[in-house]
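Here is subunit A:
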Amino acid sequence: MTTARETVLGRIKDALALAPTPDTTVPRAYRTGRTLPDDERLALFTDRLVDYRATVHTCTADRTAQAVAEVLREHGARRIGVPAGLDPLWLDAYDGEVQQDSGDIPAPRLDALDGVLTASAVSCAETGTIFLDGSPDQGRRALSLVPDLHVCVVDLSTVEAGVPEAVARLEPQRPTTLISGPSATSDIELERVEGVHGPRTLAVVIRTDR
Partner candidate 1 sequence: MSSTFLGMPATPPRSPYGTGNLRGDRKFPKAAHDELRNEQLRRNLGRATRTIRAKRLNVTGELPDWEALREAGSAIKTDTMNRLPELLEQLERKVTERGGTVHWARDGVEANEIVTRLVKATGSSDVIKVKSMATQEIGLNEHLESVGITPYETDLAELIVQLAHDKPSHILVPAIHRNRDEIRQIFLKEIPGVDPGLDNVPAHLAAAARAYLREKFMTTEVAVSGANFGIAETGTLAVVESEGNGRMCLTMPDTLITVMGIEKVLPRYQDLEVFLQLLPRSSTGERMNPYTSMWTGVTPGDGPQDFHLVLLDNGRTAALADRIGREALNCIRCSACLNVCPVYERAGGHAYGSTYPGPIGAVLTPQLAGMHAAKGDPNSSLPYASSLCGACFDACPVKIDIPSLLVELRHQNTEQSGTTAEKLAMKAAATVMKHPKLFTAAQKGAGIGRLVGGRDGRISHLPPPFNGWSESRDTAAPPKQTFRSWLASAEGAQAMRAAAGEYEKNRKQKEEEK
Partner candidate 2 sequence: MRIGLFATCLGDTLFPEAVKSTAVLLARLGHDVVFPPGQTCCGQMHVNTGYQREPVPLVRNFAEQFGDASIEAVVMPSGSCAGSVRHQHEIVAERYGDASLRAGVATVKAKTYELSEFLVDVLDAEDVGAYFPHRVTYHPTCHSLRMLRVGDKPLKLLRAVDSIDLVELPEADSCCGFGGTFAVKNAETSTAMLQDKMRNIAGTDAEVCTAGDSSCLMHIGGGLSRIRSGTRTLHLAQILSATRTSPYVPTEAVR
């Protein structure tokens, strides 16, 4: 008996034989390999994030713990989750409860947290997008999804100008999540509403000297 796989592949080959077309080369005349000075990338990235109604905070690396603590306090987060590989120094100024994530914790239990603090892999200034790739300082995908507040630390050196530059820095095999602002929907009369199933609040801490 012929398998569905053989049948479908056979049909495709038949189709291409019935209607052959010449080979195509892909013109890639769009912008790639762009670089922008730090201040321009910071300004562009901030502008886009604010446009999505994310909150943006900047600090230098030595003030990370203070900036993080302040953001968490601002949002009343008393109990937060962090990935196992997060730099513990970032939590030095935070006086709330910290739950270090592990695979033993069933993902639905993350719902009891007030928020989550993670690092990030890459960002794109032009679209205001943060890329998480599941590295130890970012954790499993559920961790940055279930809690209602996501505080994300972004190093300015990881912020690329555009989408091609950011995509080029990704590792395809890693589970990757692109985040552009808090969750949102335009399903009711195409009017954008922030806050549905993902974190309703996204706070971004940009470290300008890293």
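Candidate entries met the following condition: all candidates are chains of the complex that A comes from, given by their letters.
Keep this in mind: contacts are C-beta pairs under 8 Å (C-beta built on N, C-alpha and C of every residue); 3 or more make two chains touch, one makes a residue touch a chain; residues count from 1.
As the structure is a prediction and not an experimental result, all values here were calculated from the model.
Interface remark: subunit A makes contact in this complex with candidate 1 (options 1 or 2, touch as defined above). Against candidate 1, the residues of subunit A that register as touching in their complex are 2-19, 21, 23-32, 48, 51-52, 103, 107-108, 111, 124, 126-129, 134, 140-142, 145-146, 163-164, 167-168, 170, 172-191, 193-199.
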